[in-house]
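Starting off with a structure, shown below.
Apart from one protein chain that is not included, each protein chain of the complex appears where it belongs.
Then we have chain A:
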Amino acid sequence: MKIITLVKQVPDTWSERRLDPETGRVDRAVSEAVIDEISERAIEAALALKDADKSTTVTLLTMGPAGALDALRKGLSMGADDAVHIRDDALQGADVTITSRVIAAALLRRPWDLVIAGNESTDGRGGVLPAMLAERLGVASATGLDSFELTGGAAGGDLVGRRSADGVDEVLRLGFPSVVSITERMPDARFPNFRGILGAKKKPVEVLTAADLGLTDLHPAVSVVSVAERPPRQAGTRIIDDGSAAAALADFFASRRLI
């Protein structure tokens, strides 16, 4: 089975994150760029299939600036076979319409059975890319899976996924090729070992531009009109317990209509 896992590099969730008010885009200077945790889980899901069937290949695919190569290297050090890096300054600030067009075009360049993506990135949080890709490619899609397994091989086999929403547990079955997205309920990513880390540098990474994909006429469907920072938080109310704290707390809650 040939699997392509979508990878995104994002500003570290654990550090400060902000948008550049001029461009409305992520200010990459203020926080460290890391591989999105949900991408790591998606890679883990792919590698688990490779563990079970050694003939499975796992290709990583990302669209991002030069630094996004680090995210691909992380995935390669975990055990993925190779990677595709779509890197083009013209794609800066792309919306999901453009991103889905570009990634769909890249996916059309090579054979695959299954695309695995995270359900949404921690920065853009669109959550629609996997479904848009499936729509553009005309293949089956199941999003937000909490778990999935394969029944049979790529030829004639199925993927059975489970997800829960609004108190309902769903079981979905789909054939190949297909696009799935997974949630944080999927297993944690494995740690890359030394052999993986040292070997990752030798694994092939194909670099593509939008022109390589035959895409020249890229226009966002949505444009950001303005970005304004939220006003800074006011200092909180400090209650010193000199015997009156209970009453002061109660008054505070009452003033907010919380009690």
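Heads up, the rule we're going with is that contacts are C-beta pairs under 8 Å (C-beta built on N, C-alpha and C of every residue); 3 or more make two chains touch, one makes a residue touch a chain; residues count from 1.
The criterion applied here is as follows: contacts and distances are computed from a predicted model.
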Assuming one chain is omitted from the figure, identify its UniProt name from "Acyl-CoA dehydrogenase family protein", "Cation:proton antiporter", "tRNA threonylcarbamoyladenosine biosynthesis protein TsaB" or "NADH:ubiquinone oxidoreductase 24 kD subunit". "Acyl-CoA dehydrogenase family protein"
Among the options A:197, A:218 or A:239, which residue touches the chain absent from this view? A:197
In the full complex, which bits of chain A touch the chain not displayed? Write them out. 191-195, 197-198, 201
